[in-house]
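Comments concern the structure below.
Omission of a single protein chain aside, the complex is shown with its protein chains in their original locations.
Right after this comes subunit A.
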Amino acid sequence: MGVGRSGNLGAQVAKGKVTRHASRSNMANCNCFFCLPSPSEGNSWKSTALCLLGGAALASASIVFVSRIWEKFRQKNTVYPEDTVVLHQFQRAKHVPSLSPFCLKLETFLRMHNIPYMTILDSPLSSKGKMPWIQFNQSRVEDATFSVMFLSETFHIEVNGMSGSVTSQQKAMSRAVVSLVEESLYWTVAYCRWVDHVDQTRAELPYDGVLKFVVPWMMAGIILREMYAHGIGKNSREELYRIMEGDLKALSDLLGEQSFILGERPCEADCSLFGVLAQIMWTLPGTRAEALVKGEYINLANYCIRMRELFWPDWSRIVTEKH
């Protein structure tokens, strides 16, 4: 810049002597970064680099844009069989049918009530940017909770999945247990998986190559941000594990010797619970969460195995890691 060349620039400015860069004749002599020669003036590496960068950015943006449009177009024009629930979710994982507790919850619910369904794996996200979501004939429902409500109405299932007489007290308890699992335990497990034990999680992911690193890195950021907004993220690591332990203890005490969380009949709360517990049982080896579930609260582990045998007899065929 001009500073190097003229020592007392300040004095020169004060005397009104130094002129600005706006005039093009000055620019020709200037060596500063801003004075890029125009492309017609010869092969400056800066201008070529800028052109290449711009071109690459434009090309990748258009590829992503076009593929998105194409995907949406294909989705719209695909005709699904009638009276079959189309479940959109993530890919199958190595040790569990889905790494997302909500996808697993919804699919378990469908199996629990023998609702005919088909899965679309690796589907685009719903309009809210979440997974899972379902289509049924002409309806489209997002979010696992609303999907369960919709299915309960459409297929005339007792709201919390228990057929026969169920007291309003039990229905209320079912809702409270779902809150405990989905609003509290879920976040502590997500923290354990994506922030605390991200190396083990990487091995569980069904991706290869670059995605194996990009996805956990993105997820950690998203999870931490969401947890902070939720409020639970303001706790320290130790406090989060204390909350996890408290929640697992409460669930274990509630389950006791029963077959299902609220008695001898399964309900929506069981689907939620299984969705999260399955992650602890089979995708978090060597973590404190697994130690708690398979140790002190072993009735939860037995419950998990029971749910798997009841509703997922084809488990070993569905998970990608064959023994």
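Note that contacts are C-beta pairs under 8 Å (C-beta built on N, C-alpha and C of every residue); 3 or more make two chains touch, one makes a residue touch a chain; residues count from 1.
We adopt the following convention: contacts and distances are computed from a predicted model.
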item	value
Hidden subunit of the complex - UniProt protein name among "Superoxide dismutase", "FAXC protein", "Mitochondrial ribosomal protein of the large subunit" or "UTP14C small subunit processome component"	"FAXC protein"
Hidden-chain contact residue, picked from the options A:D83, A:D122, A:E153 or A:E183	A:E183
Hidden partner chain, touching residue among A:V198, A:A250 or A:L310	A:A250
Residue ranges of subunit A at the interface with the undisplayed chain	1-3, 9-11, 13-14, 18, 20-24, 27, 30, 32, 34-36, 38-40, 128-130, 143, 145-146, 149, 168-169, 171-173, 175-177, 179-180, 183-184, 225-226, 228-231, 234-236, 239, 246-247, 249-251, 253-254, 256
